[in-house]
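Note that one protein chain of the assembly has been removed; the remaining protein chains are unaltered in position.
As written, the chain order gives the labels A and B, with residue 1 at the start of each chain.
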Amino acid sequence: MRFLRAFTRNPKAATGAVLLAAFVVLALFPGLFAHDSPTAELYQRNLGPSAQHLFGTTGLGQDIFAQAVYGTQQVLIIAFGAGLASTVIAAAIGVAAAYLGGFWDAILSLFTDVVLVIPLFPLLIVIAAYVHNSGTTVMIAVLTFTGWSYTARQLRSQALSLRNRDFLAAAKVRGERARYVIVVEILPTMISLLVAAFLTNALYDVLFASSLQFIGLGDPNSTSWGTMLYWAQNNEALQAGYYLQAIVPGACIALLGASFALLNYAFDEIGNPALRPVRRRRQRALLVRRLSRA
Amino acid sequence: MLEVSGLTVEYATGKAPVLAVDDVSFSVEDGEFLGIVGESGCGKSTLLFAMAQLLSPPAQITAGSVTFSGKNLVGMTDKQLSALRWQKLSVVMQSAMNALNPVKSVAAQFADALRAHGMTSRKAIAGRSAEVLRLVGVDPVHLKSFPHQLSGGMRQRAMIAMALLFTPELVIMDEPTSALDVVAQRSLMVQIKELQRELGFAIVFVTHDMSLVSHFSDRLMVMYAGQVAELGGTRQIFDNPLHPYSKGLLEAFPGIRGPKVPLKGIPGAPPDLSIVQNGCRFLPRCPQRLDECATTAPELVPRDGSTVRCLLYAGACTNAQPSTGAKK
Partner (left out) sequence: MTELLRAENLTRHFKIGGSLSRRTLHAVDGVTFSIGEREIVALAGESGSGKSTVARLLARVYRPTRGQILYEGKPITQIRSRKAALAYSARVPMVFQDPFSSLNPVFRVSHGVLRVLKLHRPELSGHARQAEAERVFDVVGLGADMLQRFPHELSGGQRQRVGFAQALATKPKLILADEPVSMLDVSIRIGLLNLMTKLRDEEGVSILYITHDIASARYVADRLIVMYAGQIAESGPIEDVLGDPKHPYTQLLLSAVPDPKAPPPSLAALAAASGERGEPPKVIDPTPGCRFQPRCPVAIDACKTVTPELTAAVVEDEAFGATGAGVMAVREVACHVAQTGAEVKAFT
């Protein structure tokens, strides 16, 4: 497909994809890479990097490398789970609001705006503090609830700009139902925006989840990069000179975040040329010719 | 006064560069009205931008010169160009009505332009703004208006007025009437012609609507696929079109008067400019093709006072010309 070819040629896309793929593999087959259990407090504490412990050990005697590898699972689950959920909700609400217009648009937009205006991080803290022992599911729910509104706004704007496209009027005139038009005609033309929204949400979810865990609002006994940071902080690792205890989880978060960001840039750059709303005949003709293979 | 010679504009795409304008040459005398016509993708708007030195990457002029008042505009710095712009040479863009700043009044925009080119006295600015609006047939009371308060026709006239602030020698217009209704269009064309008569400036008028310029231009240049297909006196081209494309174009206009005849138009579409063509670019759509057309790219040859790029008129020169399909 033309799109895939463009994707693989783009250096940002390639880098981002490789990074993400690496993390996914780590999450799926952690046992292949880390031979220690992440939670077993077997070893001598605060060791530096060595052949047995690639990144050393924590203040509790756990292998940092194993923790980083096994921790990938939870982070990815949260990122994909919350990212997907908030994008789906945002798409449903945003596009419906744009297409239905009038009264429904007013109601849905009002609802979106109210949720949007609530300060995100304080809300996260309040909720997470309220719900003790928050496992992964709660984390995903919290992040989804706070994350959908911004994307809903974006998608609504995009759908609004599409609303006057003749192919939508054509669908309506030939007798299609509203839900058909939204799902089959509108959403597919917004694929690149939906993917971009998903990637953005996933990125922020990684950062927020890790932040919440860092300040102690996650489950401190779970294996995750954020909790690694929490324990490192508890251990005063940086002050004591055990740098890797903090740097390793931080670098993982940064790398995963970077992979999402790179993929996002790539999608922006590639886009979908047939969608660009050029209005001038000359530009259109050049576009058509450039893309035609006839 | 204006001499364009061998102008070539390339768009750098991922693969081979696209020759949007290919070796175009023509001249404009003082006070002359030259119409440039062609359909989408023929390169006429790119040519205009190139002439006014308004191209930006990925488009760039790769060959040729634009000599205005004895100086070559290609390669001039912005500073040198601004000395010429608006005072000697001005541009009216396509959909000019949307090019006006919607949050500034007409007077403010005129004042901006006047001040940018040296006029400082408030009284002089006000005076010249009113004068120039009157010239285009708009009541100066509209100086205080914002663009959205004016009708389409009036906005267009305001843009033309802005182009005439310093009474330039040459005004380049890119489809200034395309968004107007037929009555407003006719009125605007008449106004432009009258202004030209009064002030004596030359006009280069780019349009896709041949019939629009038929009564107003002195000479006509027909472009196709980035090249000049035919160039000559307007009446001459209308009465006796030489290039098969010009002929096809003229026959594609159904007449309002006279007998109704079935027409054919020109089937097919303009070529993909990213693919280098050997031979004539109009070949796939040409009803009068010869065998040589597939391999020999025609040069511009003079004929009956016009110049035309077609092997039908190359006459004795055909055999002597080498194939020049691959231009740099």
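Throughout what follows, a residue touches a chain if its C-beta (ideal position, glycine included) is under 8 Å from a C-beta of that chain, and two chains touch if they have at least 3 such contacts.
Every value quoted in this text rests on a predicted model; they were computed, and no experiment measured them.
Asker: Can you list the shown chains that the absent chain is in touch with?
Answerer: Those shown chains that the absent chain touches are A, B.
Asker: Specify the residue from the set B:8, B:185, B:277 or B:296 that touches the hidden chain.
Answerer: Of the candidates B:8, B:185, B:277 or B:296, B:185 is in touch with the missing chain.
Asker: Using the touch definition from the top, which of B:114, B:249, B:297 or B:310 touches the missing chain?
Answerer: B:249
Asker: Hey, which chain B residues sit against the chain that's not shown?
Answerer: 39-40, 137, 151-153, 180-187, 190-191, 193-194, 208-212, 214-216, 235, 238, 248-250, 252-258, 260, 262-267, 269
Asker: Which parts of chain A face the unshown chain closely enough to count as touching?
Answerer: Against the missing chain, chain A presents residues 165-167, 169-176, 185, 188-189, 191, 272-275, 277-278, 281, 284-285, 287-288, 291-294.
By definition in this document, only the chains that are shown with their structure count from here on.
Asker: Taking each chain's centre as its mean C-alpha position, how far apart are chain A and chain B in Å?
Answerer: Whole-Å distance between the two chain centres: 50.
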